[in-house]
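Every protein chain except one is present and positioned as in the full complex.
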């Protein structure tokens, strides 16, 4: 659609030059971009369309094309597990984003106080982003398991009544996901904030100090408002991590106890691949994509608006 | 910023102490899983018992590492994760280079050779960052089949490039937006061509964002499991798949020290990249995407 509109105006940008090489020069930028456009049209939009079509079918183990209308969506709405997964995403996503922002900002402000060994500390905070849960999953499972990890350790130190058994508690299991996810991403957010802090013009701060404002109030009223663009980028990155969270659940809780810590991504995978319900899995994928869109549209809007300004 | 209180009053000293204590506590939290992995990987199997995850190895040994690298069995093949490690490298290196190059050219076109609809094109491409990978598994499998690339290394490289260029384009576009357009306009007036301008003007200033793109893609592709397992065959599996086979095998006596050593081996390349280049990563990322 957009491709054809784009291709329909070949001469618009070519200006007045008519020599073959001039024509090539005029076309070159678009030629360079064309493969990427084709790729995203096919591999992103084509696949989304394909998934949407599958969500209207009764596909089971492999795709088939017996259309059943919106029956899969109706089944999804009637599925208790889907609602558990969706509400878990709200809890998990909300807490994950909020804690990462708060912790990231706090650590960035603290690190910005002319700390010795700042580089080393920064690397320590940042490194979890380099590791996948395929690698760290087993360790996290150990640490959070009451009989093996932190609870057993603290009890071993003599605190016999210490309890940390969220992993096996259906009401709390989703919060263990938050802990591990915060561990992975908060250092990254810290780094974004730190760079943002370093970018703030000193003269603004000097002026505030001359006015006699206290340090906390300078941060609260002057510095943090300056970081708004960083907050915005961080929220976007974090919410996209939250929606895609998959390895984390598989490695840590397997969705359990029961299916108390299931997330939409694991729901979709379980149904489309393990349970031979590709139709239902596709329907849940479409709803997930809808969620992504709800986050992405404001982002894109602001991206494009910014471009007009600059 | 310069808001350190230099007077050495008692209160200030206490404040400093509290500051360092908080930072170190946070560092412990972040280091905990890695420390457990590292210590477990050098313990003899007999030392690994419940509740002693954090105790130092009494009799440290590198045997688990040697076993994980060259001998540990995954399925019927007892050749460790070393072979798979090189499979990963053979996939990651071309995929990172190609996706970075494409991203750079895209970013260049989208900022310096704008045309009607180029913003829309950018918006459309951005969506590729956000698509959950589980969704594309089956259509991708079918497409690879059509292309005759299923289970081949080239197929895996293609997959990673396809779903990587959205990110690399985003990085480079946001970075090149800040490069003064006047330079490019002047060069155009002088008759410099498309590629010449890219080569002479944009590329020389691109080092920070190339670092970002390379680190990001390297981490993403190296850590990928889903595509790696779904689109590989017995001879093209990346190291994450081998690690999964080792760690998720739930029968027989498990050698946790070997598991952890294998996990460390699989994690080392990305860890090293982050430790060595993390500084530039953050710097480049903020130069680009944050200030937009």
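A and B are the chain letters, set down in written order, and residue numbers restart from 1 in every chain.
Keep in mind that, in the parts below, a contact is a pair of C-beta atoms (placed from the backbone, for glycine too) under 8 Å apart; a residue touches a chain by one contact, two chains touch by 3 or more.
Everything that follows uses one rule, which is that contacts and distances are computed from a predicted model.
Peer 1: Given the options "Cell division coordinator CpoB", "Probable sugar-binding periplasmic protein", "Tryptophan synthase alpha chain" or "Cytochrome C oxidase assembly protein", say which is the protein name UniProt records for the missing chain.
Peer 2: Going by its UniProt entry, the chain not pictured is "Probable sugar-binding periplasmic protein".
Peer 1: Among A:35, A:119 or A:147, which residue is in contact with the omitted chain in the full complex?
Peer 2: Of the listed residues, the one touching the omitted chain is A:147.
Peer 1: Touching the missing chain, which residues of subunit B?
Peer 2: Residues of subunit B in touch with the missing chain: 73-77, 137-138, 141-142, 144-146, 148, 150-151, 229-231, 233-235, 241, 244-254.
Peer 1: Where does subunit A touch the missing chain, residue by residue?
Peer 2: That gives, for subunit A, the contact residues 1, 3-4, 46, 49-50, 53, 60-65, 75, 78, 80-81, 141, 145-147, 165, 167-170, 173, 253-254, 256-260, 269-271, 273-277.
Convention: only the chains that are shown with their structure count from here on.
Peer 1: What residues on subunit B touch subunit A, complex-wise?
Peer 2: 1-5, 19-20, 22-23, 26-27, 29-34, 36-37, 40, 50-54, 102, 105-106, 108-110, 113, 115-140, 143, 162-163, 165-166, 169, 177, 193-195, 219, 223-226, 240, 243-244, 247, 256, 259-260, 263, 266-267, 270-271, 273-275, 278-279, 281-283, 285-286, 289-292
Peer 1: Which residues of subunit A touch subunit B in their complex?
Peer 2: 2, 5-6, 9, 12-13, 25, 28-30, 32-33, 35-37, 39-48, 50-51, 62-63, 103, 107, 110-115, 119, 121-132, 134-140, 142-143, 147-149, 152-153, 155-156, 183, 187, 191-192, 194-200, 202, 205, 209, 215, 218, 223, 229-230, 233, 240, 243-244, 246-247, 265, 268-269, 272-273, 278, 285, 288-289, 292, 295-296, 300, 303-304, 306-307, 310
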